[in-house]
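For this view, one protein chain was removed and the others were kept in their places.
The chains carry the letters A and B, assigned in the order they are written, with residues numbered from 1 in each.
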């Protein structure tokens, strides 16, 4: 009956629209009959069906669909009645026997309406929002890896203890975490997860491994523990860097590594940075060239680290003292390694390589590409630009000195014309003046 | 102690300023005397650890070299030469007499301008002191520029990188006191050397205040083996205040330096004392060469012993001579007799113990 009224109402409004009059159905009826009719449904499929069926209707995906990955972004089932208690509702009423005790001390408690609780609604909504999996778990910046919620660069803890060995001081970092598919005869696409992981104790011991599994947790655990089986010891120079510049290669991935002084930091590919941190290298420069697959980069880098020549080796092979000169110590010589028998000046040939880096790289030299001036360097306009630059060459220093001396930027005309200053300073002084006046008045 | 205080106060009364002591006569011919220079550089000592301590540098890329034994030795010797350069002492000169003379006076030029004109000679290759800087006053007078104008002109046309036009805030009373209390003597002295010329009144004021503060608080170690130690020792010897420094030296087993300081004191104050004998002993026991050799051996890991704790027989004998000499000073000229006597006696005891231990080991 109500439905019919609605339908008729819709026809009427259509008719009225054609006549360019737009009253609503309710106003028509209200006007004529003084009836306030509210059109509403009292039952619907929401109320008739149980929660399980409703959820099934929203979340079900066919088997074929599942294979094609359509079950990826499904909504998760939620218990919408969670947080609701019988006896507690919008109107905050105390029900003795249900939500409150009947007798408290010697008093009989009456049914009473307490003032409304504004937070109840908010609490329920919060609870329901927390149930959904749409928003990812917010990570603190320290726990984050290279990107947001992805696992690349994230730490997964120390490897699992084996017998007595607890792997104290060890940490593992995920270098690569990806889904890999394989076509099977019966099922079709088989999805697995692959993790490539590096583990190390920040003090010379490190190892890498890769593993595959169906489950995320499992794959990380496998990879971590496999890496712990394949540890290598890498000696560090002065506990913070490599011994010398080197070049290493794995497949078509080439890495040029340079030894850097304290305070330089790790200026390199993010994967190499993770490895350096786990090994204990704090200062390094590395340039990756050629193919840039992460696994190859890691393998090439480890190869290079293992192939390093220690000071003693170099000194012995050369037959001369290897002496370190540090500018921060005034270039006072420090003998790092000595051969058993040191040669004399006459024994050194004229064409012998005496440069430490070159000796360490087996006589090779890294080709540094020539730096060309930019394309605009020879243009007429650029020279005009340089000429104009000269006019403001000293401006920063002048500003700085002026702020030091006067506290504001002013010209020789500022005393006569107080507005001959940068606008920001005019505003600042006005603000300070107001503040001072405000303080005075408040003090009074 | 009383005598010491009395001396300080009398000197203070006679000096023109109340807080510190100034040079009444010209100290330059004494300071630049070769013998006195030798004494001062010996007193400064050369502590390689301190001179080559870790500092922040623009570029600390480490370099490696392949060296033979001889080349390594040469490198070490070169470093010692660098160290000696680093210990070059800022000169002690008398306060300049700034009396700019008039070159000409043209009365017809009176009020030709409301401002005075400063003319600087910007010829290439001259030393700043030799440059002619003249001022034409509005009353037509042409005269040599006074020192402050000159200094400003030098800084405008031939600037020294970290010298500032205005007085550095470090030398304002509050900041200066705070830094003195913190013990930042080397920093203050370096800044003063940079900002002022050695013959300026202000330079003398600042340096003497710093030296007196160090003397009061016995903080001589902070300046030992820096370029300021020599002028400081000169200052104390000139103003007859060497007692605290002697105390410090004896306590830290720098007996040779103590003797040299006393000789310096005698020379600067024209006391007729026999110093030649003791100085020859000092010169003989000069161990720079052995120290260089020690360092080289250390680098080459030839040294069996890690550090030499006890002294050689010769050193002990020399120490006895030094002790005698110091005793004679204490008897005649010392102002802080009881303290010095006490310290010297403690040293003598220690010295005797050392001798006995040495004997035991040689015999047994």
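By our rule, a residue touches a chain if its C-beta (ideal position, glycine included) is under 8 Å from a C-beta of that chain, and two chains touch if they have at least 3 such contacts.
The rule we apply is simple: contacts and distances are computed from a predicted model.
K.L.:
Given the options "S-phase kinase-associated protein 1", "E3 ubiquitin ligase complex SCF subunit", "SKP1-like protein" or "Small ribosomal subunit protein bS16m", which would UniProt use as the protein name of the unshown chain?
P.N.:
Hidden chain, UniProt protein name: "Small ribosomal subunit protein bS16m".
K.L.:
Quick one: say which of B:74, B:106, B:167 or B:331 touches the chain that got left out.
P.N.:
In the full complex, the listed residue that touches the missing chain is B:106.
K.L.:
Looking at B:36, B:153, B:180 or B:296, which residue reaches the missing chain?
P.N.:
B:153
K.L.:
In the full complex, which residues of chain B touch the absent chain?
P.N.:
103-104, 106, 108-124, 134-136, 140, 142, 149, 153, 156-157
Just so it is clear, only the chains that are shown with their structure count from here on.
K.L.:
With centres defined as the mean C-alpha position, give me the chain A-chain B separation in Å.
P.N.:
About 57 Å, centre to centre.
K.L.:
Within their complex, state which residues of chain B touch chain A.
P.N.:
48, 51-57, 59-72, 75-76, 79, 82, 166, 299-301
K.L.:
Under the touch definition given earlier, write down the residues of chain A that touch chain B in their complex.
P.N.:
Of all residues in chain A, those touching chain B are 259-263, 318, 320-336, 338, 342-345, 348, 354, 356, 359, 405.
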